[in-house]
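In this view, the complex is presented without one of its protein chains, the others remaining in place.
Then we have chain A:
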Amino acid sequence: MSLWVDKHRPRDLMKLDYHKDQALRLKNLVQQSDFPHLLVYGPSGAGKKTRIMCLLRELYGSGAERLRQETMHFTTPSNKKIEIMTVSSNYHIEVNPTDVGIHDRVVIMDLVKNVAQTHQIDSSGQREFKVVILNEVDDLTKDAQHALRRTMEKYVTTCRLILIANSISRVIPAIRSRCLTIRVPAPTETEIASVLHAVCKKEGLSLPSELAMRIAKCADRNLRRALLMCESCKVQQYPFTPDQKVPEPDWQIYIRDTASLALSEQSPKKLGEVRQKLYELIIHGIPPDIIFAGLLKELVRNCDMAMKCQVANHAAQFEHRMRLGNKPIFHLEAFVAKFMAIYKKFVEESLGDAF
């Protein structure tokens, strides 16, 4: 049994549910004999990967869908052995270079070199190039991004790169200019709702439109999450009722608890407890920027406008520093401490006014 997300993933560019105009343009792009490097970006769950897989199918036919997993080994200049998981077909290879942390540069250089140096055996009726898909390009180290720039130019005849990122603000301009950048915006809530309806229809279920809208709202314009939510709703209760509970991701609940802890008391001791919770979140792999956003949203819920502005300002500042720095926990904690100080002052002043 596979998940709905995977089962009902569109396989053809023309069968996509939204951004149809863009899909048509992509199809035209591929039907030309050649295309440039691509940089596909957009928020999580908008359908970047789906579009790329459709594109590959358009390029190479159904052979691009026969995937296999492989673990590749690399040696860093400091003689450290690293291994990385790749998924590939005969025509393309896909990796998450960020899996190896600071050694991502080696992976990018060696991998692209490997792929680029092997020519297609049977070139009749095939494209002359292979495709390398690199995920999370915005999280690459600067070193790796610069290495990427060189490799892109060098091997342009034998391979095409498709880069995937959430935002291009952290991709160096040199790469941005070498690629055709394609933005995949997040689907609107109505689009999500219609996808949910379509999927439920295929599954032979009837979905009340109120529930579909509620799921779409909860999912934060993330189609993947919406489909997962919908499927777990079905597991929890079927037939659907319009007011049934939509399960939230558990880390969101955890962040809310953390925020309420910070609101309950403003003391170094409480901050210590908050820190433990932040540790938990980070170690479990919740991206720190999501923690920042979640915390801010929960913390300012009860604040007046002036304070909201102040807190958001500090959040932005510390989040920026976090991007520059090494240790997310430092900045998360500094933000919570800052919030506690502001909130405490606010509470004391409002108490003073009351008497």
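Assume a contact is a pair of C-beta atoms (placed from the backbone, for glycine too) under 8 Å apart; a residue touches a chain by one contact, two chains touch by 3 or more; residues count from 1.
Definition applied: contacts and distances are computed from a predicted model.
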item	value
From "Membrane magnesium transporter", "SKP1-like protein", "Cell cycle checkpoint protein RAD17 isoform X1" or "Rfc2p", the hidden chain's UniProt protein name	"Cell cycle checkpoint protein RAD17 isoform X1"
Residue of A:E58, A:E231 or A:E298 in touch with the missing chain, whole complex considered	A:E231
Candidates A:L3, A:L24, A:A198 or A:C309 - the one touching the absent chain	A:L3
Touch list for chain A against the chain that is not drawn	1-3, 6, 44-45, 67-69, 85-87, 94-96, 99, 135-136, 222, 224-225, 228-229, 231-232, 235-236, 247-251, 266-269, 271-272, 275, 279, 282-287, 290, 318, 321-322, 324-327, 329-331, 333-334, 337-338, 340-341, 344
